[in-house]
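Missing here is one protein chain; the remaining ones are kept as they sit in the complex.
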């Protein structure tokens, strides 16, 4: 009689567990897919995240059900729980960094902060993203270095590959030159070469006098460029504006 | 008989839980809306905060009620509580950063510290706010970079888009010049151009001698400007005041 | 009979709780008002602090009484306590920063460290205090920026608006000049202009030779000024003392 | 019978508690007074410390006695203990800084590290101590600023007002000068002016060649002065030694 | 009868434990080998990792089974569990760093971040990897130093031995030179010597004007090289391009 | 009968406790005295350490015995243990720094790292040790400052008063001078003056060319000196070697 009741309860527990797991799994899948579709995340990433979350929840439900069933059959679960608790503490302390890596990695993926192939800066390391894992992010630096950065170390992440960029050139002019004249010459140069340099979306334009030093002044020129073209545009602007100043006989100090 | 009493108690527990949830939900909604109306927060933000708080409280009440009902039916809840406790510890340790992000994010939203479109500085990153989430804040830097900063990393936040700004120009004058004369010339220049430069609200005025070096002295000029116009005003002031000094024959060293 | 005894005990518990609450509330109110009256704290601040403390203590007493009453009626309170404990841990870990903010904010208010309108420096941010909240302090920087600093980040707080200030001017003199002569000229200049510059309370006086470099020496001049006037006085002193040196034919290097 | 025994036990518990409290209070008072008398601590400080310690111990004994008495009358104290535990954890985590402030403040007072009116440096803040509290130390900076530093932030404390100080002057001499001659001239100057400058206790004396640069060498002069007179003495020494060098025709580079 | 049942249960527990261990061991072995085969990890490393993981899991299963069996025979396991718990806490706190080292070391091995013989930079230490252990990584610096760095200190790891590298040479040219001419001469030089220098894969090419200073400008030249050849190529490029400029009569400032 | 057995057990517990305490006390005393005799530690320090350790162990044994005896008489010790536990946690968290100070202070004393009167550097503070306490170390700086540094802040400790020191003098010589000649002159000077300067134990000797700059080279001279004499020897060496160079007609740049 006792046995029968216990068996029945166990059955109910297992049934409820499976049901809860099914529902939660479905909800998670829908939530992640909805979330990710906003950012146009690639399908493999969506799958990675869904698998991670559902298996985590699966383990949890399995553990609770196991304990409940054991208790139903008078098996004292204290040993199991205590062991799990000690293990949990060990994870909590020693592997804190690991859990922290995975949690941060999960959200970096979920929030679509980086995609493979984008040029980003993490802390002081810049490079093209080669892989975004749950524990580390791999960047290929400009000079060929391969940087491994644990996700938890990402205290800020700058993505250089989203949207248009600015090309900014500062020119140092001798103090004795006439300011209006210099700005006029530079603006003319900007107008003339703006179309010749590919990759420029807006400008270049002379912003004005950026600073007045003891023997020189700095004039700033700005242009909006296509993503990835900003350095080339800056180099071109420097070359062309120097020539424009040379032609107009304006000296640098 | 026993069963009936247990059922009744369970019913009462569930009823009380629902009642408490209803009351708390209403109070929260009123509190947040009152709080947010002060800062003219946009409606979507108010909704986000209300949903977050009410669902959190809902989960908590549901959990307590569940445990109480189970106990009423002699189902030993130790397993559930222990599992939840271990999970809680795991969250506490490993995902500490995540919880910290959400808590900070919640208050950054609640206190209206930033709005989308404002120009802010967080730690060493400056940019226009693109999104203020519960976990990260997204800033679009001046040169086009997109910065992701976890909320917990916000050790200070400077909002550059609230109220009028100051335009400040330091001019280095040769030591041999007469101080009173220089100040007079600059003040005259300030008076003359103050109206011509749009965006100035008050001034510009000469503050006085800021420092006396070994071969030069620094004169500081200050103007109150409309928000966002301060850099343009500074550039204009630099250009015009240099011309004023040139005309008066005052040399920089 | 059992029921009656339980009811009676519950009644006593509730009565004692209300009594304790009343007494504690009164004591708190008296303590805070006494404490705050020393620093001439504005009434709204006194009210804020009193409300915060009394409601916190109220919640605590309510919680203890609830648990005690439930136990009296054989309702097992383990579930409630466990839930509260887990919640407590969650607060302890994740929201550690929040609690820390409130505790620090409470004492910054209680100890009258800042008042709205005072000019303070917190960490590296200087500004006029716009609001001192329980979670953040808002500073309006000199250039118009609005700084939000979480209270827990206040590792030191410098208040520039309490009491008289010093105006300090360092003058660099060519090494070849006669020291006594220079000091005499400067002291005469100080005596002459001390009364003309408003805001000076004491001095200005020449302190003496601050340093002897390879080709120059630095003479320091000091004056006590009204709070907020120190920068203006410094600028005036620099201008006037430079003129005094020019008239006496003393050169800077 | 049961009640009588319980009452008796409770009486014994209360009696023992009062006794223990009395003894501990006396011991504490004696210990602190003995400790403080060594450092000549002012009486108010001794009282502050004694009150703090005895009331803390009083609360603890009261709490233990309360729990013991309640248990004696079959009132289950689990609720009280659990609540106190949760409160303790909350204090432990959130208000960690506060407890840390008080503990450090207690020892700064007990060890007589600072007295009101002394000139000290804490971290990077220097000033005259205005108040040494249990939570913050208040310093009045030289320029009039009022610094509030939480006690826990005191990672080192330098007291400039205990015992005699050194006045140290470095003089840069052209490389081509004869070393022995320069040292002789300076030592003669030191001997001549040592008595004229008040506040000097020992010296001044020429230490010797401190460094040999590419075009100059540095001679160091040292004097022991009364506390607080060191800056004045240094300024006087600089002035007088420069005159001595001028008279002897020794050039600085 | 009781004894028999207990014995039977113990047998089942032991049997299940052995079964679980066998399965888990197999799964772990397969998982690690699959994972490692992707990165072409050397076999000894695969063995190290498999041994570590399986023995850890073995100890855990053994401990749980032991406790369960003891409970079955009415031996109170509280003592064992409590001792293990205290030991666990001690490990958690004191040896936190050690556990952290091993966990990080495990993943550095698993993820194939470094191989013995590769040139890497960890924090500020660069060198050839001599050994990658579970607790420290040993680097042989360029000048012969042997660096020991605990794995937990690896906040970022840069591997310089994966894939091609860039050789980058900046040349400073006098401002007065013609930009186009200089670039032409350098590009010609690049074309001429590109084939002569072994180790170059692509380029060298002139990128353009990197910066315009007050009296000079910087021209950047870039080449893709074989791994490890970048420094030699840079030295060669510097020598050859200097000669090209000398021949063309272009001066450095 | 029950009472008698309880009394007997209590007696045994107390007896065993006293015995254990006596043995432990003796062992500790012997251990510390043996340990300290190696370093020639002064007797008061040995006494301080022995008192500290034995009283700590005494309190612990007293507490365990008290709990055991109370349990023997059916007094439920839960309240006492719980209170002690909460107190322990409070100490653990809030007074962590204090405990840490005492533990570090204990080992600094035990390991004889500093003695009163020695010249040491702790972090960035240098001075003569005035007192080494269990919580702070007091240093008297060269200029008379009194530094208080909590023991836990001692991340490294440099003792300048143990064993012989090196006097090191770097001389900058014009590039055009003949290296061998300069080294010969300096070595001759070293040989000549080595005996005249008291405090030198070995040397001085010319090490060789330390660096070759663009217009000068640096020659390094080294001597082993008695402890505390190194600065005086350096000053003497600088003076004498400069004279030697002057006589030989060797110029500094």
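Just so it is clear, A, B, C, D, E and F label the chains in written order, and each chain counts residues from 1 on its own.
Everything below uses one rule, namely that contacts are C-beta pairs under 8 Å (C-beta built on N, C-alpha and C of every residue); 3 or more make two chains touch, one makes a residue touch a chain.
None of these values were measured; they are calculated from a predicted model.
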Missing-chain contact among F:165, F:193, F:221 or F:245 belongs to F:165
On subunit F, the omitted chain is touched by residues 60, 63-64, 67-68, 71, 77, 81, 84-85, 88-89, 91-93, 95-96, 98-100, 102-104, 107, 111, 113, 121, 152, 154-160, 162-166, 168, 175, 179-180, 183, 207-215, 217, 227, 230
For subunit E, residues touching the missing partner are 76, 78-80, 82-83, 85-87, 89-90, 92-98, 123, 125, 133, 135-136, 140-150, 153, 169, 171-172, 216, 232, 235-236, 238-239, 242-243, 252-253
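To be clear about the criterion, only the chains that are shown with their structure count from here on.
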Without subunit A present, chains still joined through touching come out as B, C, D, F | E
Using the touch definition from the top, what's the fewest steps needed to get from subunit C to subunit E? 3
What's the call on subunit B versus subunit C, same or different interface residues, using the half cut on shared numbers? different
Compute the rotation angle for the C-alpha superposition of subunit A onto subunit F, expressed as a multiple of 5 degrees. 155
Which integer distance in Å separates the CA centroid of subunit A from that of subunit E? 21
Find the geometric centre of each of subunit B and subunit F from their Cα atoms only, then give the gap between the two centres in Å, rounded to an integer. 47
Multi-chain contact residues (two or more partners), subunit C: 85, 89, 92-93, 95-96, 98
Does the chain-touch network form a line, ring, star, complete graph or other? line
